[in-house]
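Only one protein chain is missing; all other protein chains are in place.
Lettered A and B in written order, each chain numbered from 1.
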Amino acid sequence: MTLIGWGLTAATVLAGLGVFAAVATPARWRSAAVGVCTSAVGAAGVVVGVAALGGATFRAWLPWLLPLAGIRLSVDALAGLFLVAAGAVVATAAVYGIGYARAGHGPRGRGTQASLPLFGWALLLVPCAASVSTFLVLWELVALTSLLLVLAGHRSRRQVAEAGLWYAVMTHLGLVAILLGLVGFAAAAGGESFDSLRAGRLSPVAQGLVFVLVLVGFGSKAGLVPLHVWLPRAHPEAPSHVSAMLSAGMVNLGVYGVLRVGVDLLGGGAVWWWLLVLAAGAVSALYGILQAVVSTDLKRLLAYSTVENMGLVFVGVGAAGVFRASGASTLAALALSAALLHVLNHAAFKALLFGAAGSVLRATGTRDLDALGGLRGRMPVTTVLFAVGALGAAALPLGNGFISEWLLLQSLVHAVPAGGVVTALAMPVAVAVVALTAGLAVATFVKALGVGFFARPRSDAAAGATESPGTMLVAMGVLAATCVALAVAPALLGPALGRAVGAAGHTGGQALSGGVTLRLTGVVSTLSPLLVVVSVLLGISVTAAVARLVSLGVRRRRAVPLWDCGAGPPTARMEYTATSFAEPLQRVFDDVLAPETDVDVTPYAESRYLVERVRYHGRVPDRIEHRLYGPVLTAARVLGRAGRVLANGSVHRYLGYGFFGTLSLLVVLAVIR
Amino acid sequence: MTAAVVAAAQVVVVVAGAPLLVGVMRQVRARLEGRAGAGVLQPWRDLRKLFRRQPAGPDGTGWAFRLAPLILVGTSLVLAAVVPLLTTHSPLDRAADLFAVVGLLALGTVALALAAVDTGTAFGGMGASRELTVLALVEPTILLAVFALSARVGSTNLAAIVTATLHDPVRVASPASLLAVVALVIVTVAETGRLPVDNPSTHLELTMIHEAMVLEYAGVDLALVELASAIRLSVLLGLLASLFAPWGIAAADVSGLPVALLALTVKLTVLAAALAAAEVFVAKLRLFRVPELLAGSFLLAVLAVATSFFLV
Partner (left out) sequence: MRRLMRKIRSTGRVAEPAPPAPDGLSCPQARALGGSVQLRHVDAGSCNGCEIEIGSAFGPVYDAERYGARLVASPRHADALLVTGPVTRNMAEPLRRTYEAVSEPRIVVAVGDCARDLGEFVGGYGIHGAVRDVVPVDIEVPGCPPTPDDIVAALRGLTGR
């Protein structure tokens, strides 16, 4: 057997061990044993992924494992990339989970603990599936195990149960769409293995139908607007290491699905498919970051940022499809490489950020940014780690997110030779969206870092925070190191990305190459992330040295009270909060966000002109949820209530229904025959 | 090696000249207001004094507050080395393109905004929040203008764009280029906190954007912040000049440097004087009218891109 085969076997055995450990070990050791096993599963996934990215492939058919169809597995470079992302997230999040659970957070029961290794394993196996039945079984396994993990805290918080309900419904609606699409595809192609799907000849209309169906399904998993509503509910309510696995690992499967089915199996298709993907991505990116910038809940902010980043990935995927359909294969490869690199970058910084958010939650018991602040003194390591992640997420130079957004912009900006009115209209809009998203992301993460970690504590909980245990810090440290590596040496990933893009059916070849300097194929622009980092550090040290030299003999920094305009020391209540920080942007984007404010004035009993108390309550609801899902839910409720008239408990009536049902069926049959 | 020397010379020239440029702007403004003015050297006198004064460490501030001035100046120095002001052969040109330049500008702003939030005062938070609101709205305009300028050249590296313009001067007069100029001018005004977006000489905290962020800095720290904002202003004006009037910029050899220095001085002085003169005629906009101005510049940038596609 090859390395990949051994790796997958090892992952399976380790996942089994993890489940066994969850059931058999006493509660004291349970989380540690499960964490170690799950982490090993993730590590095996990374090994398999790296091997696949290195060019190795693997195919296996286990006919005895699943009745009728058997299990078909196949690993290529595209699967390898998603294996690396998911494996790394699972490996670190599981280690993090050990310390997190010891601090009294996260799943502790046997059932939920057993779901953890299974979830990690299923995350790794989905990209390896090579037949419709295998894919769907594993896909559902991911959904079920993650649902159990999301529900871990449902006893203590009502919101968890509500989030679980949304998640369960949305993920299964998505499954139905994928099921319909893939089963229809398999029926038309005459076989359910991916090989026969690839060989199948479908009419363009049928192809389009299949694509739209799977796009809906995969889009809901990736959190594309308007199918994102479950994401900002479920991801924050899950235990933090599970949030990391969901937000940095599971959402990627949506991207993988679209690439596998849309490009690999369906063969690329028409321009309008990819314009649809591009549009969905652009809307998600913009809406996601707008919601993130006004969020005051740290984990909800991160969840909306996931919507944004998946949107950016889909912009890249869509642009790649458009370029490919209009014959610009080099640009297509560049755009797809950008999207895939962004998947890796996002996985690294989002897992790190959710880890740090969990660390804050553990230390203070709150996720509300308005109640945090001043953590940098009491949680210095967490603060630095969050800053590294935030730098990546804000897509600023020196961070890893900047590299993939740079690549994405390069592919969009240089689309002119690709020609066609469609590119001429779509690409500027896409650039504008990416740019606006980048600007708002900066504001979002300055808010999260500045208000959450800097300044003075805004509550007693924040004032009494303590640093997290070593296991959590080590896990986050590994992720931070990954972020730095991705930020400094992305060019080294060139060959691997080239192979992944090739495995996705693109013929453009390797899009990025180089060592210190990042070079692109077909575009003259270059960037050297390492040199930029070095020169900024050099600039800072030269400045520090010169400033020290010039001010020799000047008295040392003097500790002084804050400048209070002479009025006495400012209290923590006078600080800007996350809400006030985002207020100008909320006002600018008033029409999109539609914030709600409640002003409740209570006068004294003696006179209505004397005000006893004014309560002000403002919130920014998810408008799409209100406008789109609200009516549907209301209609369902009304229908359900109306249905009660039919089902009043009378057995006679039910017998009557049966009788008339059979009768009408017989009548219909008689007419048809 | 010569390239590195020339790039270093460019950084030194920018650092030495940036406060003078601010002095020129103040002097032009003073003369138009009927004043005598303090002379173009005054910003350097201010800096010299500030470098000799004790810095403050207000209670409750941390490393973000201490590091921000250094990061701000550090990124500004890198910008001064990257942007082709004297030479198109900076060794950093292949390391950082126009997107990276925009990013480094934003990075400096972010460092200062975090420092402002770190003080925990209401004014600091207010300044940071406003500065980032402006930044978020400016970003799309800059990147679209970059798009309009670089799409035809096939590269976002500054030297490539500047060289292309040198070889084909008619490009400057194209509608795309002209619209991009206007968009970039508005962006420069917004990024450097000049009128009508922000008033650099205001004393009223409630109307401040940039100044509100630096209220807690004193002595050496303040000197660094002021120096950095002067460098950023010069680099942005220089970038405008290099993108739309690149004549006089030297290639790799040292012999072209005197001419390049002269050309740069003339271009920057003219631009700065024009900007200062324009400031006399406008009042500061209300904060919530600023997005309208920026939306207008965004529209111009979109038009620039559209024309770069359709009017070849």
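Keep this in mind: contacts are C-beta pairs under 8 Å (C-beta built on N, C-alpha and C of every residue); 3 or more make two chains touch, one makes a residue touch a chain.
Values in this document were obtained by computation on a predicted structure and should not be read as measured data.
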**Asked** Which chains here would be touched by the one that got left out?
**Response** A, B
**Contact with the hidden chain (one of B:D118, B:E131 or B:E216)** = B:E216
**Request:** Using the definition of touch stated at the top, determine which of A:R157, A:R555 or A:R637 touches the missing chain.
**Result:** A:R555
**Complete:** Given B:A115, B:I161, B:M208 or B:A260, the correct residue touching the omitted chain is B:M208
**Message:** Tell me which stretches of chain A touch the chain missing from the display.
**Reply:** 555, 558, 560-561, 563-568
**Prompt:** For chain B, which residues touch the unseen chain?
**Reply:** 30-39, 42, 45-46, 48-49, 52-56, 202-205, 208, 211, 215-219, 222, 280-281
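Here, only the chains that are shown with their structure count from here on.
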**Fill in**
Rounded to the nearest Å, the gap separating the Cα centres of chain A and chain B is 35
**Of chain A, residues touching chain B in the complex** = 293, 373-374, 376-377, 394-398, 402, 406, 409-410, 412-414, 416, 424, 428, 431-432, 434-436, 438-440, 442-443, 446-447, 449-451, 454-456, 517, 523-528, 531-532, 535-544, 547, 550-551, 554-564, 570, 572, 574-576, 580-585, 587-588
**Asked** Inside the complex, what are the residues of chain B that reach chain A?
**Response** 51-60, 62-64, 70-71, 73-78, 81, 92, 94-97, 99-100, 103-104, 106-107, 110, 113-114, 117-122, 124-126, 128-130, 132-133, 135-140, 142-144, 146-147, 150-157, 160, 215-216, 219-220, 223-224, 287-288, 291, 298, 302, 305-306, 308-310
